[in-house]
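Okay, handing you the structure first.
Left out: one protein chain. Kept in place: all the others.
After this line comes chain A, so read on.
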């Protein structure tokens, strides 16, 4: 049996998790369903009326996905903050990679599927209710979202990349901080992002002469009277697309990798 990653052991872990955490997941799903219903009542039916827009529904979906995903991610490894639970989890005969994969399967994939299914169910009921009982009365309208295939595809890509990236960050936070990891992860992220932006800004102003303008993958050097002309430097199209792809999708794997490393180092 492979000591690093074994598929049979992973399947056993997945079923163990379902058996031992099943009640919690059912309760969490019901709580999530309740929150979605409240969000629909408040943001769609009360605030959006009398001109109901499908776009509002998708805004609720995206916000709920990111916030709910982050919250769920922040409890992924809370057991490590408690000595007894942590010992039970760490001394269980499976590799760190298998344990982490099981957790990600439930917190990332499982949450996404259950959230989306719950959302679609409530959407179907809410839109049906609005169309049947509200639209047509006293000038009330329902406006369907307009889909531009290219734009929609980009929006979905960014949304899911953000979901996996942000959630992976909060999963990592749950290993680092244990208790109150949601709040501590937010504080740490803000501090880290602030320091990063400050360093980048300072580097930009120190290393680049005044006539240069830089924006991540391209750079311009202005010259001539009134700086109207400029020389343009950029990475190749292939490299540019690869970099954009990485910036979009690499966050989650990077955070998962750090989480896995931290799990291996965890002591209780």
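In the analysis below, contacts are C-beta pairs under 8 Å (C-beta built on N, C-alpha and C of every residue); 3 or more make two chains touch, one makes a residue touch a chain; residues count from 1.
Everything below uses one rule, namely that contacts and distances are computed from a predicted model.
**Student:** Any idea which of "ABC transporter ATP-binding protein", "FtsX-like permease family protein", "FecR domain-containing protein" or "Response regulatory domain-containing protein" UniProt assigns to the chain that's been left out?
**Tutor:** "ABC transporter ATP-binding protein"
**Student:** Can you say which of A:32, A:94 or A:127 touches the chain missing from this structure?
**Tutor:** A:94
**Student:** With respect to the chain omitted from the figure, which of A:51, A:85 or A:179 is a touching residue?
**Tutor:** A:85
**Student:** Just checking the interface: what residues of chain A touch the absent partner chain?
**Tutor:** 1, 3, 6, 9, 12, 15-16, 19-21, 23, 82-85, 87-88, 90-96, 98, 264, 267-268
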